[in-house]
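The complex appears here without one of its protein chains, the remainder shown in place.
Think of it as A and B in the order they're written, each chain with its own count starting at 1.
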Amino acid sequence: MLDRSLVARRDRPLGAAPTSNDRARVAPAPAGVRLSLRVRGAEGLSSLGLGLAINRMSAEGERFSARLGPDEWLLGAGEAELETLEGEIAAALGDRFRSVVDVSHRNVAVEIAGPDAASALNAGCPLDLSDAAFPAGSATRTLLGKAEIVLLRPTAEPLYRVECWRSFATYVHGFLVEAARTA
Amino acid sequence: MAQPHRLPQGGRVDRATPIRFSFDGRTIEGFAGDTVASALLANGVHLVGRSFKYHRPRGILTHGSDEPSALLQVDRGPGKIDPNNRATVVEARNGLTTSSQNRWPSLAFDVGAVNDLLSSVFVAGFYYKTFMWPRSFWDKVYEPVIRAAAGLGVAPQVADPDAYANRHAHCDVLIVGAGPAGLAAALAAAKSGKRVILADEQPEFGGSLLHDTTATIDGQSAEAWRIAAIEELDGYETVTLLPRTTAFGYYNHNHVALTERVTDHRETPAKGAPRERLWQVRAGEVVLATGSHERPLVFADNDRPGVMLAESVRVFINRYGVAPGRRIVFVTSGASAYAAAADAKAAGLEVVMVDLRPERDCGPEAADLRLKGVEVLTGQTVIETKGRKRVAGLVVAPCANGTVGDRRVIACDCVGMSGGWTPAVHLFSQSRGKLAYDEGRDAFLPGVSAQAERSVGAAAGLYDLATCLTSGYAAGAAAAGVAGGRAFAASQTPTGFTPVRDLPTDANPAKVRAFVDFQNDVTAKDLKLAMREGFESIEHVKRYTTTGMATDQGKTSNMNALGIVSKALGRPLPAIGTTTFRPPYTPVTFGALVGPARDALFDPIRTTPIHEWAAEHGAAFENVALWRRAWHFARPGEDMHAAVDRECRAVREGVGIFDASTLGKIEVVGPDAAEFMNRMYVNPWTKLGVGRCRYGLMLKEDGYILDDGVVARMAEDRFHVTTTTGGAPRVMNHMEDYLQTEWPDLDVFLTSTTEQWAVIAVQGPRARDVIAPLVSGIDLSNEAFPHMSVREGAICGAPCRLFRVSFTGDLGFEINVPADYGRAVWEAVFAAGEPYGITPYGTEAMHVLRAEKGYIIVGQETDGTVTPDDVGLAGMIAKAKKDFVGKRSLARPDVVAAGRKQLVGLATETAALVLDEGAQIVADPGEPIPMTMLGHVTSSYFSANCGRSIALALVADGRALMGRTLHVTTPAGFAAATVCDPVFFDSEGGRIHA
């Protein structure tokens, strides 16, 4: 039998504490579940955010669905919800052809919030992040400096979630801290 | 007396806030609001630099960013030293250390000034003519001497400690320049409620209004209007005002780069504030209100300190309250200098006006000035200046129809000259707009726009104040897409000038030094010489004479140069054309361009979940693409060679552990997954069973190897594909390209899982023993879990995909666990392996171990021109498949031709000799040069397990040369080596199935 002491614990790449100034706060987000869902012709369905327009997201608590392309969704949920989420996908899509791949450990999230959050992001993100161009519920893959990110704006608050691949997390986090400092 | 040349009143400086800085070790006092130039002039300092080539004394020519002469080194502290700062734009403040450039031992006594006496040697094309022979002298003598003698300023020696920020910004209307036209444009655009950015290089908005103290707009003083305009703009949330911000580059699709100087003017910058911020603005519409540059006049010794532009004299008096001279002679060919002369007179200075135009061509401004008691001479030419390091007199003479009359010397300590105006069309030209020559204004004006852009005010050749305001307002409204213009009432501006090129003179032309380009020491004579020598294209003249080059990019000199060339060639100006305007408009610091991308933020440094463990255990790392990979784990006292030998032996004799997390991984999912794999790889996939693995080889359409890696079938419709570390993005792109554009009908999706999985390779005869206690749900026996298979289960309670694969040729497992479990599982495996002497090994040992087995590494044995057969892998190709990417190319004539280079092993005659990778291979070392190259060494190591060096090589027809001795280049000559099978270890291959 396996020795209990050998049970591996989950080790997130960013142990950093939040970095704050008056205008922008940068904080690594807790671990969660992320699934990459690929499916074609599912726009008619309403559950799981399948009916969202491209580059739009819906969010409730830790759950979110972001449509990143015509046939691609990034689904997020709390750490314990992997099976629940997979079950919901199965229920929503039946035997429709799709690809569901667990990327919970591939993605790392950093949050940046505050009045200067958008300006700090614009240190490395070339998109127009004004309320008109990137309103609440926006989500897209884009760039931050030399790293690819998924940028999520769940609400109208000046709070953005930056998701990147695990090995880019140190760079992305460091970039945002520096950008918040000099925004 | 401090500031003896500060006027008793006037100017925008804050006389209540004195400041001090140093210039060449001397303390200079000034006031807040001064530039370094205005403070120097207030203290009577006119000599501020030595010229580039002749080391002639130079002063302050202009009042702004077009300054070619007054270039200073500015020192704000260690690492904060910039050369080539224009004294006319550096804001004076406490604590600045400034110094003149290009002089030795001192500014007043400069040894290099001997060049001026030798000026007949240093003519146009001097470098090309002089430093030609002997060739070997160039590197050793000429270049070092030229570099020491020339140059503008000194580069700093230590790293810049300042922070630089970057900002991408978007707006509907970007307005460049906040003079009257720009302000009016901003007012109109702001009313629309759209996003407006207004940027100006000056610390204060207003442009010419900052020194046009007598102007009125709409019945109020220009100053009152300016203040109201800025207040109104400041009230809009949608308007961003950027003072101290220079738009220096206008790129495609209205992408404009600006640099904002955030803290240089502050004695104590806010903590964390960046020194500069690079703005990358994407604008819906751009309004260029960049103003114009005054032209110097070209006459003998026109570069003497104290000789400046007429409008600059006016600026120093009105804006800074400084008298650049007590007795000022203005020389002009146009009307605008009369305003300067009137203001100088009003400031209590002695003024004489010399107009080059005949009396009949002068406007009412001449009579007006005479009424103010100023002597106005018309129909004159200038022969030369008097003085040495400061102008002491101007020699003028009447001139009619080319006949020069009697000379008259006018004593003076300052000359204000004006040869007319040149619109600043740099940004317009960078935007790829077409310039059009306007004869009436003697200028190239913005013609057809290439982008959503409008030029207004002086930048469009409109010099009258009311016209500037009206054109600016109309352009601002139009850019914002709103209707309505409005007319402005403003005081009249004296405009119009007669173009002059070089001034007529009765002096010996061989002795006249009339400067056209002050920064590069180019005279009218140099330009004429270039044309006599056959240079006619303006681009050639520019490069040959260097006119218009260097940090000022010819802002003051270009039109004079063009005019002289045009006159000398007898061709109209438009036929000469202009040289190309390129970014940046003014010099930009490297810091601004680099922004945050330095040190840890220079590039993302990708590390694996096991990286910290490796670092803690003494790993040296190597860069593989953006990854840092553990290279070897040298123990104290061990060199790399010994460490790699030990690591290699440990794997063969016991067990080693290796971090393979960087391998690319792609999840290929869908009912057509096997069909897709069939088309992408040379191998057959249809019959690969679930739970089985296969080594996959991927080609480009040209038949050459693109990548390789083990592929596992996790389910009927799901493959776990691995790629090389560096090839991961390439393979993903390659697959997506075919899937989306050639076979969109296939029901397959691809997802990168490279970073989802940490991969721990456990390799060696004891590998099974080590992991067995940790794995649950998987039968590890050889029968149940043979080589090249995969199982899903758990290790240390973490879900895992366990591969039984080997890149060492020994029994091996690759444990894939979700990345966050990587380090914990690694530590558990390492602990479980300690009784077996488990040894962490790095990429170098991995390379040696695979080379012992003759396994290729893509990018090492292959270089984009290598086919499967070249590396002995033709057997991988599925014969039954009708098609796959690259198949057709394998039948191309050059691919099937004999004589292709083939992968072989090389065994050196001297067993200890490790060949150089990349070394060339020949059959006969005695063959005369050029020798016949047979191929090259692709991999070469010392193998502890083989007790000798081993090498892989690509050799023409290599497989037919087994046993032959060939010769490989070495630093000492050639080494003999025998062609052998590329498998050096366990050639029967039994160990892998243990």
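Throughout what follows, a contact is a pair of C-beta atoms (placed from the backbone, for glycine too) under 8 Å apart; a residue touches a chain by one contact, two chains touch by 3 or more.
FYI, contacts and distances are computed from a predicted model.
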Not-shown chain resolves in UniProt (candidates "Parallel beta-helix repeat-containing protein", "ATP synthase subunit a", "Sarcosine oxidase subunit delta" or "Histidinol-phosphate aminotransferase") to "Sarcosine oxidase subunit delta"
For the chain not shown, touching visible partners are A, B
Sole touch to the unshown chain from A:68, A:100 or A:123: residue A:68
Contacting the left-out chain: of A:119, A:140, A:167 or A:182, that is A:140
By the document's definition of touch, the residue of B:622, B:653 or B:702 touching the omitted chain is B:702
Among B:736, B:917, B:957 or B:986, contact with the omitted chain is made only by B:736
Note that chain A touches the absent chain at residues 54-55, 68-70, 72, 126-127, 140-143, 148
On chain B, the omitted chain is touched by residues 251-253, 255, 280, 282, 432, 450, 701-702, 733, 736-737, 740-742, 744, 882-883, 887-889, 891-893
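One rule holds in what follows: only the chains that are shown with their structure count from here on.
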Residue set of chain A touching chain B in the complex reads 2, 6-13, 21, 31, 36, 38, 71, 97-106, 119, 122-128, 130, 133, 145-147, 165-168, 170-172, 174-175, 178-179, 181-183
Counting only contacts in the complex, chain B reaches chain A at residues 163, 165-170, 195, 272-274, 277, 280, 282, 595-597, 600-601, 603-609, 626-627, 667, 669-671, 747, 749, 751-757, 774, 776, 795-798, 817-825, 828
